[in-house]
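A single protein chain has been removed from this complex, and every other one stays in its place.
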Amino acid sequence: MGGLEFRSRLVFVLLGILLALIFLPPVLPNYFVILLTQSLIYAIVAMSLDILVGYAGLPSLGHSAFFAIGAYVTGILVTRFHLGLETNLFFSIVIAVGTSAIFGLLALRAVGTYFLIITLSFAMIVWGVANRWFSLTGGDNGISGIPRPNLFMLGAIKSTLYFYYLILFFFLVSSLLIFLFVRSPFGKTLVAIRDSESRMGVLGYNVWLHKYLAFIIAGAFASLAGCLYVYYNGFVNPNVADLAHCMKIVLMVTLGGPGTMVGASLGAFIITLIENTISVYTERWVIALAIVYVLTAKYAPRGILGLLKEFQIRGQKA
Amino acid sequence: MEFLINQTFNGLSYAALLFLLAGGFTLIFGVMKVVNIAQGSFFLVGGYVGYTVFSLTGSFYLGFLGACVVIGLLGITLEHLFLQDLANQNLRMMLMTMGMALFFQDLSLVIWGGNPVNLAVPIYLTQIIRIERFNFVIFRFFMIGAAALLFTILWWIQKKTRIGSTVRAAVDNAETSEGLGINVTLVKMGVFGIGAALSAFGGVIACGFLALYPGLDFELLPYTFVIVVVGGMGSLTGALVGSIIVGIIDNFGKALFPEFSYFTLFVPMVLVLAWRPTGLFGRK
Partner (left out) sequence: MNPSMEKTTGLAIECHALTKRFGGLEAVKQVNLSVKAGERRAIIGPNGAGKTTLFRLISGEFSVTSGNIKLFGRDITQMSCFKRTYLGLGRTFQITNLFNTMTVLDNLVIGAMGLRKTKFSMLRPLSTYREFYKRAYRVLESVNILEKQNEIIKNLSHGEQRQIEISLALISNPSVLLLDEPTAGLSPADSMMMTAMIRRLEPTITILIIEHNMDVAFQVADQITVLHQGCVFAEGDPIEIRNNSRVQEVYFGGEDRSC
């Protein structure tokens, strides 16, 4: 059937990409390796959002809040206590999980459009806290001077290439975990909940609990990405929780193709590419991004992967 | 005591500004179920247009008129071209309005530049009234008065006139309304235009009271979201009450514990969510 063929082609392409990600970077120009590094970090947070948007049908627009929490916790711990990567990762995730546990309790009281707005508002609160709690977060100036991480056994990861491979490692581990997660019984219940909550309730499922756990797990992965981000960027400011950043991650998921995981990573790569390369040619790169938003909303709500699938199905019927 | 009165007054005038933005946002949501991220653009560009009209004509009030008309028409056009087809698809609409918002923000940067733009408000509005120990800036009264007036007019239209009931019919039951001869599409476009114009009005005020710059739109939107969560989506009264709550709390917060002031907005949100998840005046 059309779907199966599409999937087997996709697997080949993915394998090729995986090999390229592992073996190409040593011969690629530095600039491109940096671009890939950033893409992989955003791919992690985009995939985490896809769990909610694409699979569970929960449009959590304020997801960037957890990315920001991860970034700030790491930033603060590094600059104040000089803690290592593993410790920072641990605390970032723990605090993000705690926050998502609280946000989730409140957000899940809302249905439909309210859920959208409420999760977005939570992100705005995180932004506001980051912006005004000057003594902790540096306010508008943010936190800077974060060096590359000190890995427990390998020492400081200074070079661009080694840092890339560190990020690649986390990306591959996250991808594997999320991949297993969406294929697991729990992951499948999320899709079923998206299709029909009422049916699930009557079949014996505690729908609220499933949504709640999904919300927290997605937040955990987002904070992981945030932690890595601040090592990558060396700097963090409240912008990582603002409206534009929140919507950017939603765009990445939608542009690639929601509910596919691969789409989220694809979207992350494309948007990162656009942001970083178009600004070289024109000051109006914001308008380029705006155009991507409009085109995606109007013509590609199921993303690029969705379009490809449609073309293949149409091609088969012809 | 002096502190209390001053802060409350300042909070109320800020609330007036916020209401103009949030009110337009909630009107548009109420009738079209659109979460309009470009509402900030209506506010911002409206302010800029008002400034330009003022610069050309020298009239403060023509600035308001120009802003409302231009942005109202702009809103209607955008709705017709881009949003009509996406009815009831939240995510798509938000991406679309986000794109529009970014577009207008950059456009503003190109046309009016990145430096803050401030409207020279007529002298008589910048006077300060002295009552006992208090100094009240008249412009703040103007803001509160204008917002209150606009709210009253819109509320009255909504509740007491045939136009209002037509709109409510179109919102509640589009099919039946069409059958009764109501052109639901036109109604929706009209309300969209009014919502846009309302925020444009607010933009002109912001231009006189603060200053406009590309980015102000995204800075004020978060308040809007908190306001509609507290007040209830689609309710003009909710927008008013929410704006007052947010305006006052934010003002007191900034004055009393500036580092946690944004966090204090969390409190009314949590209370409302715990007690009435659809907002104080929200439906369903």
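We just call them A and B in the order they show up, numbering each chain from 1.
The working rule: a contact is a pair of C-beta atoms (placed from the backbone, for glycine too) under 8 Å apart; a residue touches a chain by one contact, two chains touch by 3 or more.
All figures in this text were calculated on a predicted structure; none of them were measured in a lab.
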| item | value |
| --- | --- |
| In the full complex, displayed partners of the excluded chain | A |
| Listed residues A:F181, A:F215 or A:Y232, member touching the removed chain | A:F181 |
| Residues belonging to subunit A that touch the chain removed from view | 177, 180-181, 183-189, 191-192, 194-196, 198-207, 210, 213, 217 |
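The working rule: only the chains that are shown with their structure count from here on.
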| item | value |
| --- | --- |
| Centre-to-centre distance between subunit B and subunit A (centres being mean Cα positions), rounded to whole Å | 32 |
| Subunit A partner contacts - residues on subunit B that touch it in the complex | 29, 33, 35, 37, 82, 85-86, 89-96, 98-103, 105-107, 110, 218, 221-222, 225-226, 228-229, 233, 258-263, 265-266, 269-270, 273-274, 277-279, 282 |
| Footprint of subunit B on subunit A - complex, ascending | 53, 59, 61, 106, 109-114, 116-118, 120-121, 124-125, 127-129, 131-136, 242-244, 247, 250-251, 254, 284, 286-287, 289-294, 296-298, 301 |
